[in-house]
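First up is the structure itself, then whatever we jot down about it.
As you look at this complex, bear in mind that one protein chain is not there, while each of the others sits in place.
By letter and in written order, the chains are A, B, C, D, E and F; residue numbering begins at 1 in each of them.
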Amino acid sequence: MSLILRTATRFLLPLLLLFSLFLLLRGHNSPGGGFVGGLVAAAAFALYALAFDVAAARQLLRIDPRQLIAVGLLVALASGMVAWLAREPFMTGQWSYITVLGIGPVPLGTPLIFDLGVYLVVVGVMLTIILSLAEE
Amino acid sequence: MTIFLWNILLALAWLALTGVFTPGNLVVGFGLSYVILRFAQYAIGPSPYFGKVFDVIRFILFFLYELIASSLRVAHDVLTPTHYMRPGVIAIPLEIESDEEITLVANLISLTPGTLSLDVSADRRTLYIHAMYVDEEDIDAFRQKIKRFERKVLEVTR
Amino acid sequence: MNVLLVLPILIPLVTAVAALLAWRWRRVQRWMSVLGATALLFVALRLLTSVWRDGIQAVQMGSWPAPFGITVVADLFSAIMVALAGVMGFAVAIYSLSSMDAERESFGYYPLLHILLMGVCGAFLTGDMFNLYVWFEVMLMASFVLLVLGGERAQMEGAIKYVTLNLMSSALFLAAVGILYGMAGTLNMADLAEKLKNVHHPGLVTTLSMLFLIAFGIKAAVFPLFFWLPASYHTPPVAVSAIFAGLLTKVGVYALIRVFTLLFVHDVGYTHRLILVVAGLTMITGVLGAVAQNEFRRILSFHIVSQIGYMIMGLGLFTPLALAGSIFYIIHHIIVKTNLFLVSGVVHRLCGTYELKKLGGLYQVYPGLAILFMIPALSLAGLPPLSGFWAKLTLVQAGLEIQQYEIVAVALAVGMLTLFSMIKIWTEAFWKPSTLNPQPSDNRRRVLNLLFPIVLLALLTVAIGLVAQPFFALAERAADQLINPEAYIRAVLAGTS
Amino acid sequence: MGITTLVLFGFVLALLAPWLYRVGRRATGWILATLPLMQLMYFASFVRPIAQGEVFVFGSAWVPSLKTSLSFFLDGLSLIFALLISGIGALVVIYAGGYLAGHHQLGRFYGYLFMFMASMLGVVLADNVIALFVFWELTSLSSYLLIGFDHEREAARRAALQALLVTGVGGLALLAGLLLLGQVGGSLELSTLLSQGEMVRTHHLYLPILLLVLAGAFTKSAQFPFHFWLPSAMEAPTPVSAYLHSATMVKAGVYLLARLSPVLGGSDSWHYLVTLAGAVTMLVGATLALFQTDLKRLLAYSTVSALGILTLLIGLDTTLSIQAAMVFLLAHAFYKGALFLVAGAVDHETGTRDVTQLGGLRQVMPITAVAAGLAALSMAGLPPLLGFISKELLYEAKLQAPRAAPLITGAGVLANVLLVAVAGIVGIRPFLRERTATPKNPHEAPPSLWLGPVMLAGLGFIIGLLPNTVAAPLVSPAVTAVRAEPTEVTLALWHGLNPVLLLSVLTLASGVGVYFGRGVVRRATSRLEPITHWGPARWYDVALDGMNALARAQTRLLQSGYLRYYLLMIIGTTVGLTAYTLAARGGFPRPHGFADVRFHEVGVAALIFLAAVTAVRARSRLAAVAALGVVGYGVALVYVLFGAPDLAMTQVLIESLTVILLVLVFYHLPRFASLSPQRARYRDAVVAVAAGGLMTALVLVAASMRFHPPISHYFAENSFVRAHGRNIVNVILVDFRGMDTLGEITVLALAGIGAYALLKLRLEKKEGG
Amino acid sequence: MSGVFSSVLMLLGAAFMLVAAIGVFRMPDLLTRMHASTKAGALGGGLLLLAVAVHFGELGITSRAVAGVAFVILTAPVAAHMIGRAAYLTGVPLWEGTIVDELRERYSTRSRTPNPGTTQD
Amino acid sequence: MILERLTAVFVPTHLALAMLIIALFLAFARLLRGPTLPDRVVALDLVSTLAVGMMAAYAVMTNQPVFLDVAILLALIAFLGTVAFALYVGKGRIP
Partner (left out) sequence: METILAVVIGALYATGIYMMLRRSLVKLIIGLGLLSNGANLLIFTVGRLTRARAPFIPEGAETLTPPYADPLPQALILTAIVISFGVLGFAVVLFHRAYQTVGTDDLDEMKATDT
């Protein structure tokens, strides 16, 4: 394997992950969102797996990507069910404003949590497929 | 140390990406980056760090000059019917040792039109590059030119 | 707020997620599966009674008013289908406990099974065209994975055809939905029904309806689009075959009936006439396919095709009685066909093969099993007084009423051939003396567990046959709602101006 | 206890029979026989009121929405059949207990027998035609199970299937006929329909209805050319043959003809069709009977002939002929039932049914021999037996036939002559002459085996002596019911010296002649054998083989196993159907012109086009993947050019990840190879281009046609205000249409699980049951 | 002023990219083509992104554009290196005008004939 | 105002886009021609870079910064495909 690729990857990985979070958090107002963000995160780990090897990528990830799938689905599902607490139909958005340090009041709602669920599922799925395939 | 630097850089990148330049956002960015770095600590080994802002700026200017000059040279060759180039694969002995430095040098060489890093020897003592304009008579002159390049990088990193 | 409507979609998903989280604990997954299936059955029956009592119900997901958000809506037809999905899910979940091998169980069988149910229920309940596409894909993807789970060669070969041809159908469906939106500007089915009523170019709508006909026709496995089904349905473990046989193609039939009663009713003389022709050809080619087979599950697979013909025959005739016949047929068929597959699984468990040539002697040793086979088999062939008889009778009656004698003749003749091939199984597997000699001692308790859902479904078949009236009344009222969609449209678009 | 309960109780008992047999063992037959006996007594209680002209209708709802009720209808015709069914039924149940004693599946046998008995009662009692059909089909089914009772033998299985298919096809025709009849007559209740004859006969659907109903009746009653299943059905245990295939089930068709003759009868078509079928069947059956050496087959063919006679009589459609039919019905039921049971007893005791091997049994089986003799004489039409009275009536009816009386009479005489010989062969010969060696050493049969024959033969004898015990109470009401007009019937042994008596004597004399000259007759007619070889039984085989061959050919053609043919078929259908519809019913609106285009847009479009073509023409896989990548980037550019950044992002990401996936997989997959021949490639190209052209046309049409403005304005107005997001696409995804996305991530999750399972779980040949 | 500056950057960037494409189209062997493409391409892309930064002149957009430039500079050389290395090692032929190859002795196994797996696949 | 926008934005962006399109076709021609897989990969890589450039130019042309986001994503991600291809090319042949 190439030393250059490995070294570059070590620096690109956090950059890609940061970018993926950026896309996730900003997606409600600008291009991006859970799916795109999740793909970028998956791409980051995929790059790592290609540059090093699958075992290293799994070690880096620590959590089994299949569990990410389940957790992601759970998050998405739960975000939709929150509406039931307010006696409203499934997936009715529940919003409140939260003051974020340095940015100010930011609307936080269940659709954003739903997007997070999407993010997790996408990461989990892509990594499950790519890592299993690369192990062949 | 490197981790700290990288952390700051990532926090700055966060500012740039969100476009909200406030101290608070810097803290948020720092926090996020910290989490990610911590998460990714297997990937980033320990590495010494020496900050030399002045050297950095000087190096950037030098690099830009090289970039534009060689770009024009390649462009000229591309756009004219005859090929002036004298390509070859040259081995460059390396002084630098760390992965990061080798990568930096190799990438800068690659970025410059006319040269392309092909491979690093297993003992990391030699960098093989493909170059478009090699003087047949004096390959060592070419080697020296690249070595100068390497030293400039060393000035920045060490 | 009506939670009941989304629960048939969410319960399987919750079950699947719980089972996924319990990936390593097989026993926990098994319990979850049974629990989830029971809950689904309960909710589905509640929904059915509720719709029967209070009429068509609709809920707007996310509280966004129709036609802007996604509507989940249950008329009687939907509720019946969901109830059937509940029954099948329950039966197969129980059957799986004793029939599924530990390896498949630890590689996601239960989550897949429940997500399949989720997709099926979603497709039945959604009131939105694109959302229907999504549920189709959920169901399809789950079926892909269930089909290949285990990775045996036959599974692979079958799956390649299944996957490719179904993807073809999805691509067509997607294109059709896109074009529909481009022309009508909406995706809500009730809203579409309103907007397609008076268009200047009805011919274009007819053309579009052809795309839906083909896309759903592939899913429903009608002639000449059914090839994926006989190529694959006999390859996975039998519990999977059974749930496929019971539910998957019926979702295609459901979709056909839904769109050709709600949306495309402006040129019945062309579209429904065509459907009738397709119905006839489907019956014939399917049953002849079955006649040519000599393997238990392959015979059953081809019969699915043939029976689909009956289901859409009612749609093609397009009278209240005919539609009631179709719905009754679906009710009957889902129960019976699933059961036949389950029986084939028991036979396989006892004899180790599905090949009729090698089978035999079961009647001698297992008279109970023989009866359990005879009931669904004869019902499938339409012998009175089992459920299939009433289904066929209704369709024949409906055809005679409007002088569609050709299709009636086909329906009757195909019934005969169905009987012929069911009898073939009976003769070969049950009556014929066997060199194989089924071993009664072998894991008797597990076989008994397998028999529980079979007995349940057989009793249901007999009950529908003997006490047909309530079931028929259900089908009749459901058909009435289909043929007079105003109530459906009102229920969906209520509260929007 | 109402009729409904009584009939349905038979089914309950059928279910319980196997269990009862486990408890009751040898006594089971006697215990079970109480039900038909009770039924017999119950029906007997109706004899008087019905003879006085009453008719009983019992009804209970079943499926009112389908106008189906579980209604029963008891008049003279139903009554005579009901009495036969329950009376002979009781005897047969007892007989079966002895005949199959010790058989390990006797319990099941009782089950099937009771199921049959109940169904048969249902057929003759049903008022609602659908209920009638239900019971009709159940008789076919139980008959199937009984014929195939000895299921380990292939011949039994084949015969069972044959009977089921032949009567099944007829049954379906009958269903259609009955439904049409109901439609025309305005009711599904027979009691109502019977008065609608005039309306039905003048309806344009009359002929189809008639043909359909006749198809049902003729197949069930083994009329030529559907007769062949009946001799084959002799694979059944003898009690079954005696009961189903002589006394009851085969007469269901006759019952149906008689029942419907007030509605469907009285027309020329009815007359010709029914008479002709009956006459041919009568002759064919009698002739073929003579060739047989197997006791049961002899009886079976003679039964075919008898059924022909009954049909012929109903076809003649006069009061006299119906009278003759009803009396013959009784006579035949008694003597044929007795003879079958005797045949069974003989077989049971000697181990053979080959008449050429039997002789002198009167010494060892005296009681059986008496019963057999009486029955045979009745069959031959000797006074003072019931058979004689019936034959007299028969000749009388034929002589007075409305058309072609001499011809019909001649045929009748011929058939009866042959039947006299058959009676001798079956009922007399095995018991006379020398004892011959038989596989088993015979003794007198146990009481359960001789009770039936003795009772039946005795009844034929007693009623022959006292014919008016049945004339007024049974025959008159039956004829009244069929003729739909009050009829008085009196019967007598002696009618004086008349042409009929002359014919009887002639018949008897010729019959005895044929009996002794049967060797000559057989030799003479043996030249006909090749013809019989090509008879209807052969047609059945050919039809069955043909159907199987057709099925195989069709399946080979359609389900060829080649994925690309499946695809071709589907795509071809799509293109053909859609293009046809568009052309025939669509009408092309004017598509957009080229006016409003930009250079870079055309450039990107052209790039996609070229890249797609390149992907097809690429000689290597990775070149194709690279071209696919260009397509992907091009599509992403289109998304950007027309204002869809989220789409472009997604597209770009997916493009890269797809490349990774493909590259990972292509490590292992082989290189491209061009496997298809040139011609296939051209064909596929044509299909593909046609499909592409269709999509182009559809896009053009759809893009220039908008019936309604889209609903998107709502999202533009509410996305920020109510859903707190500025990226409308994202808001649609996670909020307005969040349900879609929930489904979407579920699909993804499945893809992940699926890929994982595919790669990690590899079962070898080990299947779950 | 910023308009003009942005336009200049944009045209310059586009021109560089065009040059890169021409180079890829007409240079004689893989490695020389890469000199044209990866670098000139990266330079051109960078210039175009800078043009965006200058055009909008808003801090948020500018910073994103600069981040984009950084991405290009970070990834382009690595990609170029990877292709070049793989191609060289698998025996993609060099232009006949190549004057020296000091890497070859290290990889004595490098096949002289092009590997069908890479050329044809 | 309009004139200024025409000269400052319309003309240069259209010109830039035109150049990029021509470049795109040249790159594609290389992809078509090969002859080796790495040649195609280089061409594909260039196509992606050109797409980045086009998106950037288009963002200016339409005054819509959202397209810039797509461009930077592409800049970051396209690299991945190239690396994958390169690894495929070199697989198993590196001593």
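Operating definition for what follows: contacts are C-beta pairs under 8 Å (C-beta built on N, C-alpha and C of every residue); 3 or more make two chains touch, one makes a residue touch a chain.
Computed from a predicted model, the values in this text were never measured in an experiment.
K.L.:
List the displayed chains that the omitted chain touches in the full complex.
P.N.:
Result: the unshown chain touches A, C, D, F.
K.L.:
Per the definition of touch given earlier, which of D:T293, D:N441 or D:S560 contacts the omitted chain?
P.N.:
D:S560
K.L.:
In the full complex, which residues of subunit F touch the absent chain?
P.N.:
With respect to the unshown chain, the touching residues of subunit F are 58, 61-62, 64, 66-67.
K.L.:
Considering the whole complex, not just the chains shown, which residues of subunit D touch the missing one?
P.N.:
555-556, 559-564, 567-568, 571, 591-594, 596-598, 601-602, 605, 608-609, 612-613, 615-616, 621, 624-625, 628, 631-632, 635, 638-639, 641-647, 650-651, 654, 657-658, 661-662, 665-666, 668-670, 672-673, 675-676, 684-685, 687-689, 691-697, 699-700, 702-704, 706, 710-713, 715-717, 719-721, 726-729, 732-733, 736-737, 740-741, 744, 747-748, 750-751, 754-755, 758-759
K.L.:
Could you please point out the subunit C residues that touch the chain left off the display?
P.N.:
130, 133-134, 137, 140-141, 144-145, 148, 151-154, 156-161, 163-164, 167-168, 170-171, 174-175, 177-179, 181-183, 187, 230-232, 234-235, 292-293, 298
Assume only the chains that are shown with their structure count from here on.
K.L.:
If you take the chains that touch subunit A and keep only those that also touch subunit F, what is left?
P.N.:
Joint contacts, listed by label: D, E.
K.L.:
Taking mean CA positions as centres, which chain lies farthest from subunit C?
P.N.:
Relative to subunit C, the chain whose C-alpha centre sits farthest away is B.
K.L.:
Comparing chain centres built from Cα atoms against the global Cα centre, which chain wins on proximity?
P.N.:
C
K.L.:
Measuring between Cα centroids, which chain is at the maximum distance from subunit F?
P.N.:
Of all chains, D has its centre farthest from that of subunit F.
K.L.:
What chain pair shows the greatest number of contacts?
P.N.:
Summing C-beta contacts for every pairing gives the maximum at C-D.
K.L.:
Quick one: subunit B and subunit C, Cα centre-to-centre, how many Å?
P.N.:
About 62 Å separates the centre of subunit B from that of subunit C.
K.L.:
Taking each chain's centre as its mean C-alpha position, how far apart are subunit E and subunit F in Å?
P.N.:
Their C-alpha centroids are separated by 11 Å.
K.L.:
Provide the C-alpha centroid distance between subunit D and subunit E, rounded to the nearest whole angstrom.
P.N.:
It comes to 78 Å between the two C-alpha centres.
K.L.:
Would you pick out the residues of subunit C that each touch at least 2 other chains?
P.N.:
13, 20, 61-62
K.L.:
Going by the contact rule already set, what residues in subunit A reach two or more other chains?
P.N.:
Within subunit A, residues 2, 4-5, 8, 11, 15, 19, 23, 30-32, 36, 40, 43, 46, 50, 66, 69-70, 73, 77, 91, 93 contact more than one other chain.
K.L.:
So in the complex, the part of subunit A that touches subunit B is made up of which residues?
P.N.:
On the subunit A side, the touching residues are 2-4, 6-11, 13-15, 17-19, 21-22, 26, 48, 56, 59-60, 100-103.
K.L.:
In the complex of these two chains, what residues of subunit D are touching subunit C?
P.N.:
18, 61-66, 108, 130, 133-134, 137-138, 141, 144, 148, 151-152, 154, 157, 161, 164-165, 168-169, 172-173, 175-176, 179-180, 183, 547-548, 550-552, 554-556, 558-559, 561, 563, 566-567, 569-571, 573-574, 577-578, 581-582, 585-587, 589, 695, 698-699, 701-703, 705-711, 714-715, 735-740, 742-744, 746-747, 749-751, 753-754, 756-758, 760-769
K.L.:
If you look only at subunit D, which of its residues touch subunit A in the complex?
P.N.:
Residue positions touching the partner: 645-646, 649-650, 653-654, 656-657, 660-661, 664-665, 667-668, 723-727, 730-731, 733-735, 738-739, 741-742, 745-746, 748-749, 751-753, 755-756, 759-760.
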